[in-house]
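The complex appears here without one of its protein chains, the remainder shown in place.
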Amino acid sequence: MSSLSTNQPTPSRFSRLWNSNMGYSFRRNPVAIVSLAIFLIIAIASTLAPVLAPFDPYDPAQIDIMNSEYPPMWVDGADPQFFLGTDDQGRDLWSTILYGTRLSLLIGLCAVALQAFLGISIGLVAGYVGGRIDSLLMRLADIQLSFSTLMVAIIFLAVTQAMFGSETFNQYAIYFLIAVIGVAEWPQYARTVRATVLAEKKKEYIDSARVLGFGPIRIMVRHILPNSLSPIFVISTVQVANAIISEASLSFLGLGMPPSQPSLGSLISSGFDYIFSGSWWITAIPGVVLVVLVLVINLLGDWMRDVLNPKLYKG
Amino acid sequence: MLAYLVKRVFQAIAVMFAISLIGFAIQDNLGDPLRELVGQSVSEEVRQQLRDELGLNDSFMTQYIRFLGNVLQGDLGTSYFFKEPALDVILKKLPATLELVAGATLIIIGLSVPLGVYTAIKPNSVLSRIIMGLSIVGISIPVFLTAILMIFVFSVELGWFPSYGRGDVVHVFGYWETNFATADGWVHIMLPSVALASIMLPLFVRLIRAEMMEVLQSEYVKYARAKGIRPYRIYFVHALKNTLLPVITVGGVQIGTMVAYTILTETVFQWPGMGFMFLEAVNRVDTPLIVAYLIVVGFIFVVTNTIVDLIYGLVNPTVNLARMGA
Amino acid sequence: MSLLSVRDLTVKFAMRDNTVTALNQISFDLAKGERLGIVGESGAGKSITGFSLMNLLSRPGYIDSGQILFGGQDITQLSEAEMRKIRGNRMAMIFQDPMVTLNPVLTIGQQMVETLRAHRSLSKAEAEQIAILKLREVYIPSPEERLNQYPHELSGGMRQRIIIAMALLLDPELIIADEPTTALDVTIQADIMELLLELCQSNKVGLILITHDLGVVSQMTERTLVMYAGRLIEAGPTREIINDPQHPYTQGLINALPQQTLPGQRLKQIPGNMPSLTAIPTGCPFSPRCEYAVDHCRKILPEIVRYGQVEVACHEVSRLQNTNFEEASA
Partner (left out) sequence: MSTASQQTKPLLELKGLEKRFDLDKGFLETVKLRGGRLTRERRSVHAVNNVSLNVDRGEALCIVGESGCGKSTVARLVAGLLSPTGGEIHYDGDRIDDRSRAAMMPLRKKMQMIFQNPYASLNPRMTIQQALEEPVRHHNPQMNRGEVRDKVAEVMRSVGVDPSWSSRYPHEFSGGQRQRIAIARALTVDPEFIIADEPISALDVSIQAQVLNLMLEAKDERGLTYFFITHDLSVVEHFGTRVAVLYLGTLCELADTRTLFENPKHPYTKALLSAVPKLKDEGPSHIRLQGEIPTPINLPQGCPFQTRCAFANARCRESRPRPLLQTDGSTVACHAVEEGRLDG
């Protein structure tokens, strides 16, 4: 520290990141590298689904029920047209999985974006303003959390489905899913953000900003928020993984994406009926994709937690 | 302590009140009780008359207060499908679900503490790495997929365990029939409990490990070492108690999650519990049953959470201090 | 024979890509019942010295080389189980912050009894009797009641007294106190220090007092070690070191105190900062901040050399001393 050399060029943002603690630990961590690679492959492949998929699973003209339940290539009785086999309705499994993964990821990311928006705003306000508003918001968060997202989502979706009827529900299922997963999980963000805001607020640089006469919004956005980012990053990864699982679980129960527009969860669900008759692949292959996707996100989250080591809200 | 108790109970009542309001709103908007009562063939005049008699034309508040009054007396309406009081239908299914939750809880408590403590004490051992690796795989597999996988492996391929139902149950009292009295019952409850535990167990192992590792870094653990206390006493007397305090609160929240997951496991294993019944009720648009389920499950959540909070207050010697502000 | 004899103790920390030397060839002795002060600023390695003596370094720190002879036995060679028999029994430690040293979920009684029973086969009742006796020795009012209290029910000063009582439970030969009063108020600090001094004298216990406060060292100890950047730079009788410091760093440290300058005048500051352990300069580690430093100092590490009652690691002092000796002998 005492030997600070002067006149050193300011390094670029990327090289700062690459040479930072985070960059270093990433380069040294094969699990993180492989996880990120797999995640990127899945994300890119599913984004490019319309290009990569040989069939369009949403187009009834391309589906022939006579093609149903062909096993994957490496099993006897396969049809070389269908690389991973076909499902019970005769859809090409490879194409359906690509589209399904796209849906699952989309719902997961959008739901987390909604959670983050709600939770961060509420958490910032609760933490910074404090007092009665804070205790009220946090009480609400506690109660919301104690009811478990899945429970809230199941009841909400069940009632909506019953109210609107299956057809209308299926049409708007994607929005319902994003809304319910997004709204039900805001306390995760709100509590974490609030806890960091409270911790940061005690630090003297906030007092210093107040003595310098800065307004509350400037302090919240310019000073507190940038210092609350690491826990937000860490829980975001975990939340994406959880949102994908929640979506899959809801679709599995028939309360999410309809079989005509299947996400990974609904694909697994439709395959479940055929597991006893030996057509394991309709369940197993989407299942493996789902687990791998969630696993790599969780592994990245774990790595990030180790590196950033934020104080997360407990209990 | 008194203020704390009053506050908690007060809050629990407020939450139950909110749940009943939601329940009533659902009942009010979902399904037409007349259709269930008289069918389509009755004239509009008779319908209006029936509506008046049933109080369906009263104001929202009047209807809600009547609903609340009925709920407090244990009358949650009559199931359209079973033609029985909804509460009875649920109470018949409740023991199956509670036994499933109990089985899973036993597995979780029995395994998470030793595994969490072990991985915290020996973070670099091969076994710890395997446990931590499995735990992250564990939280990445949705419960229903674990359940399907287990059915496929243990029922379809190996044929060791049955794939559905409760098997032989023994009547205990009231509506209570237990799985834990016969060998067949044990065999049937095995897979569903393990499946239900599969997502919570890794979560708890990781939580206990993280807490324990933090506690092991604390000054008072260093001090205990400096006093020459044996490692096992440090781990299990000094560290574990401090570790479990935050785990208790998280555990309370997770009970709610577990009840939600019973819907998934019960569906896969066709376990005749509340969750399975609820999903069927949803498909049949059996509104009174849906509302009754909501209220019963809400009640279970609120009661367990309140109890967990009170236990935390009793176990933690510093809780009083925190409130004294000293 | 000395109670404790440290020879060339070197402690390293395994870092990301290299190892950092936190203690570099420290040697000193402590006679039975002697009180020794270790002075230095943060990062000098004084706390690490304390923990090394208890063989309690935690990862990534480890003793790289050297010996710690305690009662003639090299404790760096002992197994964990053998070491445990010494800790808390023959050698006790007092930590810095009494607010976090005691376990919050165990009562004072439980924590005192377990210490006794870890080393002696006593019944719980017998152990409690000893605990009450020791609590009385540190002037804790109504000790019987304290046994059933939790730490958070007591003030910081009270807790530090209890920790001192715990250190004395098994009549140790040596107490290592790591900044025992830094977290406490001045008036409480004075009480605790007086108590510690009184108990060490009356029980003939050796004391190693680790502190940054030269005033405390002056009051409490017979001999003093001054540390800088992981090295011992000056050692000797406390009076000598306070009244006539030899090493430029020790001089600077004493002269920088406000009471050494007239009010309102500029203080005699030492320029610069202590080097971080990852970037210790070659030669004398103090040379970049030293007003007497010459080229020689920046290249060659000075050995610690004895002159009369004190030992100093400084080229400049050696030069002056040698000329003095030459003059004296001439």
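Residue numbering begins at 1 within each chain, and the chains themselves are lettered A, B and C in the order written.
Keep this in mind: contacts are C-beta pairs under 8 Å (C-beta built on N, C-alpha and C of every residue); 3 or more make two chains touch, one makes a residue touch a chain.
Model, not experiment: these values are computed from the prediction.
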item	value
Per the touch definition above, residue among C:A14, C:L133 or C:L267 touching the missing chain	C:L267
Of C:V100, C:A190, C:I280 or C:L320, the residue in touch with the unshown chain	C:A190
Given C:A22, C:I48, C:M93 or C:V216, the one touching the chain that is not displayed	C:V216
Subunit C residues that touch the omitted chain in the full complex	41-42, 155, 158, 185-191, 193-194, 197, 212-216, 218-220, 242-243, 252-254, 256-259, 261, 263-264, 266-271, 273-274
Residues of subunit A (touch criterion as defined above) contacting the omitted chain	1-2, 4, 6-7, 10, 135, 203-205, 207-215, 222-223, 226-227
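Note that only the chains that are shown with their structure count from here on.
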item	value
Between subunit C and subunit B, distance of the C-alpha-averaged centres to the nearest whole Å	54
Centre-of-Cα separation between subunit B and subunit A, whole angstrom	24
Between subunit A and subunit C, centroid-to-centroid distance (C-alpha), Å	52
Of all residues in subunit B, the ones touching two or more other chains	none
Junction residues of subunit C, two or more chains touched	none
Contacting residues of subunit B [partner subunit C, same complex]	218-230, 233, 237-238, 241-242, 245, 316-318, 321, 326
Complex interface listing, subunit C residues touching subunit B	54, 56, 58, 84-89, 92-93, 95, 97, 100-106, 114-115, 118-119, 150, 152-153, 166
Subunit B-facing residues of subunit A, complex	139, 143, 145-151, 154-155, 158-159, 161-163, 241, 245, 248-249, 252-255, 265, 268, 272, 275-276, 280, 283, 287, 290-291, 294-295, 298-299, 302, 314-315
